[in-house]
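Missing here: one protein chain of the complex. Every other protein chain is in place.
Labels for the chains are A, B and C, by order of writing; each one numbers its residues from 1.
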Amino acid sequence: MAPELNVSQWFNAPQDLTLKDLRGKVVVIEAFQMLCPGCILEGIPLAKSIHAAFPSDKVAMIGLHTVFEHHDAMTPVSLKAFLHEFKVTFPVAVDKAGPNNIPQTMETYGMRGTPSLILIDPEGELRAHHFGNVSELQIGAEIATLLK
Amino acid sequence: MAPELNVSQWFNAPQDLTLKDLRGKVVVIEAFQMLCPGCILEGIPLAKSIHAAFPSDKVAMIGLHTVFEHHDAMTPVSLKAFLHEFKVTFPVAVDKAGPNNIPQTMETYGMRGTPSLILIDPEGELRAHHFGNVSELQIGAEIATLLK
Amino acid sequence: MAPELNVSQWFNAPQDLTLKDLRGKVVVIEAFQMLCPGCILEGIPLAKSIHAAFPSDKVAMIGLHTVFEHHDAMTPVSLKAFLHEFKVTFPVAVDKAGPNNIPQTMETYGMRGTPSLILIDPEGELRAHHFGNVSELQIGAEIATLLK
Partner (left out) sequence: MAPELNVSQWFNAPQDLTLKDLRGKVVVIEAFQMLCPGCILEGIPLAKSIHAAFPSDKVAMIGLHTVFEHHDAMTPVSLKAFLHEFKVTFPVAVDKAGPNNIPQTMETYGMRGTPSLILIDPEGELRAHHFGNVSELQIGAEIATLLK
């Protein structure tokens, strides 16, 4: 089972979300840092495309701000402006700070850096974990496979 | 049922192919003209990505050269060099010339121009018909859906 | 004459710079905000290309962080991390805060937004002022013209 998210704050969400609440949908988690070039150039555009391509009652697109460096530079105040400027409208969670510099959800999932993309099936099982750039063709196929 | 292809010549194929022979696989047909900018910039790269992303025992990627203009400029001699230069390695069929300027398979399928992308399921049913640029995310999802 | 910059802080500069000190060189000023998508996707890459293409004893490439919105989100602390992550190595000035929300140099030059690109000739004359995306071909030509 995919471990629950540890979140300190949500943006673009009328209320806090949990993976448990999202059972029945495919959940796509885009883990990013707002000042990571690969996230800005590849990860966030991919997440926006996923959000636009699949109906929200079938696929839940979620951002996860996993700050593991430059913590003072990527605060929630800066993140809020980033989401506005880059027109990110899907829910985005701030990963809860952990001991050392790695936030808790990032640690639990063993993410190696940003961007990372996680796929969870409608039963709550962790089904894919990508690090770095991934092709839209492949992600489209993986999401559709979990939708069956 | 997807109508059979009318082909005057094959490239990159050890023997002539028919849709009937391909039952059991998802068949993806990229209809293109070698001098159509949208085909060179979008359609052919997409087809090459599909060919690379899915195993060939599950998904058959096929090009279809549907020349409906500049017929003297896009002969099989020129097409052969094009396929070599653009590193197209999947089978490519030359659509058989028809009355007027429209080749026969293009006419049968009612294609509106190039690039067009056709999806056929493993039972031989026509399942999607796109004209123009399509997103990799969407095509990846459609192919995976037919693979179920 | 190009008006002098009003700067509260410099990055990537061993000492504070003035336009007066730069007489004898073409000065290119890229005015940007670190969370402006057009700056990240077009303006900063152009500025990095200019910095790489022309010798630094002939052309001085300077960034100017002209924050006129989301002031709390684009502080010098965040800017420092941005410059590190996006590998910006030319000198970058923080435009000094002004009354209302417009910083002083931005106000003086009458800039309409970000990105803006300013060209100053070796005698200190303001010679071009672009707003928005500009072509590399055109900027290359304009810089070379001032170098004569």
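Criterion: a contact is a pair of C-beta atoms (placed from the backbone, for glycine too) under 8 Å apart; a residue touches a chain by one contact, two chains touch by 3 or more.
Predicted model, so just to flag it, every value in this text is computed and none were measured.
Put simply, the hidden chain is in touch with B, C once you look at the whole complex. The chain not shown here is touched by just one of B:P14, B:P37 or B:P55, and that residue is B:P37. Listed residues C:G38, C:P76, C:G98 or C:G140: the one in touch with the omitted chain is C:G140.
Mapped onto subunit C, contacts with the missing chain fall at residues 49-50, 53-54, 135-145, 147-148. Seen across the whole complex, the unshown chain contacts subunit B at 35-37, 40-41, 70, 72-74, 77-78, 80-82, 84-86.
One rule holds in what follows: only the chains that are shown with their structure count from here on.
Viewed as a network of touching protein chains, the structure reduces to a simple linear path. At the subunit A-subunit B interface, residue numbers used by both copies make up over half of all numbers present, so the two copies contact each other through mostly the same positions. Chain A has its Cα centroid nearest to the centroid of all protein Cα atoms in the structure. When every pair of chains is scored by its C-beta contact pairs, the maximum goes to A-B.
For the pair subunit B and subunit C, the CA-based superposition corresponds to a rotation of 180 degrees in steps of 5. One inter-chain figure worth recording: subunit A and subunit C are separated by 34 Å, centre to centre, where each centre is the mean of the chain's CA atoms.
Chain geometry summary: the mean Cα position of subunit B and that of subunit C are 49 Å apart.
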